[in-house]
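A single protein chain has been omitted from the complex, and every remaining protein chain is retained in its original position.
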Amino acid sequence: MANSYLKSESKKLATWYFTVAATLFGAQLLFGLVAAAQYVIPGFLFEILDFSVARMLHINALVVWMVFAMFGSVYWLLPDETGIETVGINLGKLLFWIFTAAVTVVVLVYIFIQVGAADETSIWFIHEGREYIEAPRWADLGITVVALGFVANLFMTGMKGNRSGIVTVLMADMIAFAGLYLTGMFYTDNITVDQFWWWWVIHLWVEATWEVFVGAIAAYGLITMIGAHRKVVEMWLWIEVTMLFGSGILGMGHHYFWIGTPEYWWEIGALFSALEPLPLVAMFIHVLYDWGKMQGEEDAKGQEISVITNKPAFTWFVLNAFGNFLGAGIWGFFHTLPQVNLYTHGTQFTSAHGHLAFFGAYATILVGMMYIAVQGKNGIKVLNNTKSTIWATSMIVGGVVGMTVALTIAGYSDVIISRAQMGATWAGYFDAQATTWLVQGMVWRLLMGVVTFVGFIFLAKDLLTIGKSANHVR
Amino acid sequence: MAKKSVWSDNRFWQRTAAWITGFASVLLIWLTFDTSAQISMGTDADIQSGVTKRVPGPTVINYKIAYEFNKKRQHEIPVIGGMNAEGTSAFQEKEKFFGRDDWSEAEASEMLRLGKLGSQSKNCMNCHTLLGNGAYYAPDLTKAWLDPAWGPTGSMQAMTGKSTKEEAMAEFLQHPSQYPTHSRMMPNLGITAEEAKGLVAFLKHMSSIDTNGFPRNFGKIQGAVNGK
Partner (left out) sequence: MVDEALMSRDILVDDFLTIFVSSTLVLIFGGFYVGIYTAVKVKLLKQWTMPFAYLFWVLTAYCLYLMGSLMHVNELTAKALVVAAIGLLLLPHAVYYMQDHVHQENEH
């Protein structure tokens, strides 16, 4: 972690966060492979590391690596945006170690203890058994402390230094992000109430606050990488916030169709879900527009140089604009209306959407931020692609898209057999699982998962070594 | 130079963002109050006086539960204790649960609590779906209590050699890897006899929740959909 180019402590801290994030990304893929293999070879690690445990690790590592990378991204851009060193940086470093240690303990408990008795002790110390936010309650409290410390640093720095539009959006967004976590911590006997509040965390994170976060990071990226005009980008960011929160907050309705909540959520969910793709389309145009505009200005000067100062990161940012639209937009939209969701809810379709949306909307841009950090850390003016960059990018993208297509085909079979024809019974479920499409789909998903993992190894190698490559402009 | 227009004014958009976000949030909070009132768990008194709640009280385990098509709502709804003239729950017909149909509110709540805690600590949701949410590695549990496979002529009940649905389910939950259900087997999760009872109560209670007709055409076999 030692280097000579980073003067800012905040940026050093950011590189720590990115390091842990990338490690957890690897862990996510590894446990995903175990779970994917269990679909194909049912006895694989049976009663040693069961599907439930592998999947819990898979999705928790996902959430946590993204949170680490998000914290890292904020610590990275704060000095650039505010013009000052981050206030409370030592607190930030302390919280980083607490967070990392807590995550390690949680993971070890997941792997070695796995399940507990049906009592509150298990909820406090093993896991809460609620998808995505399984972390036991002691860790919940720890995460809250860490998140509050992080938000405090962000606020103190934003208020002391130059509070740019991007920083303002991040401040509002991150406090909502931290606050929403609290709604998912309590226990109730009522499964409907349980899932109602559970979605407050999951939905309002993933389809509202995280999306706005991505908007802010994309704005920062466009300014730093292609020199887009700050005023345009920041105005655009406010429009995005309007559209994302305007559709996303009430888009929550699409999770309240079938969990025991009243029927009026059908109408609310349908209306706002239909609007949810619009900001994603808009974000996509925005990147295209700014790139075209800036390159056009450069070309007008008669110079045949690209305006992009960080090729790998920009590639990932463009993949983000595209992937967000594809994964969250298209793959979300085609099963979001209640009329069709009645048949698709809780099938492999959801899984297909989940994979492409998390990857397209979040993984891409966070990997992009890692490349920006690598560039800054090595003091490079223009960072170019290496062979590993190209292998990593194409294998990861190809792998995830391949998994998504495989899961979509499996999901179609699942919907038609188990839902439309068999009315969602156990017999219907197992009939659907036995269809050729689903069985083959799962084999392809595993293969594509392996491709993704190999891509990740290239990515890790590239992030570690690209700074030393000779083909950059220093 | 173009004129200063409100559409290209940063402050205008900043305010719009704040107002729209605030408005959406207030609406969500207001709807949350309304929904919370509608999804709070009912009581034994509600059941006694024939009040239908979206999430009935725990003593619903003393009654027969069915899932029938309702003409007015155009989808299936849970029907508890037999159907009345309007096609909704009559709360009359009882059904023995582990040999009793007079579980008190305290006893039933205790069982449900144990079951709900069990559903979390045993990590059900990372293989199964509950109310359609969770993983897709194993069948949906939303209406598992009503599933024909667990009924008197169902394969699952027959496999355990028990004579009632609840005993069959409890037996299976305690020793899942003894029963060859499918190549994808359920692992042994150390579920005790008491916990199993609680989990079955939890499943029976969950099947009585009004899920707006999810899952559709539950239990209808092939052909019924096109035949309508």
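Going by the order they are written in, the chains are A and B; count residues from 1 in each one.
Simple rule for what comes next: contacts are C-beta pairs under 8 Å (C-beta built on N, C-alpha and C of every residue); 3 or more make two chains touch, one makes a residue touch a chain.
Being a predicted model, the structure only gives us computed values, none of them experimental.
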Touched by the hidden chain, restricted to displayed chains: A, B
Contact partner of the left-out chain, one of A:45, A:109, A:281 or A:382: A:281
Contact partner of the left-out chain, one of A:124, A:187, A:333 or A:453: A:333
Touching the absent chain when the full complex is considered, from A:155, A:213, A:325 or A:426: A:325
On chain A, residues whose C-beta touches the chain left out of the figure: 229, 231-232, 235-236, 239, 263-264, 266-267, 270-271, 274-275, 277-278, 281-282, 284-286, 288-289, 292-293, 296, 325, 329-330, 333-335, 337-340, 342-343, 412, 415-416, 420-421
Residue numbers in chain B that touch the chain omitted from display: 1-2, 4-5, 7-8, 73-75, 213, 216-217, 225-226, 228
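The rule is simple: only the chains that are shown with their structure count from here on.
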Residues of chain B touching chain A in the complex: 8-10, 13-14, 16-17, 20-21, 24-25, 27-28, 31-32, 34-36, 38-41, 54-55, 58, 73, 109, 112-127, 129-137, 139-140, 142-144, 147-150, 156, 177, 182-185, 187-192, 195, 198-199, 202, 206, 209-225
Touching residues on chain A, where the partner in the complex is chain B: 35, 38-39, 42-43, 46-47, 50-53, 55-56, 114-120, 122-123, 126-131, 134, 165, 168, 187-196, 231, 234-235, 238-239, 241-242, 245-246, 249-250, 252, 256-266, 268, 342-343, 345-348, 350-351, 414, 419-427, 429-430, 433
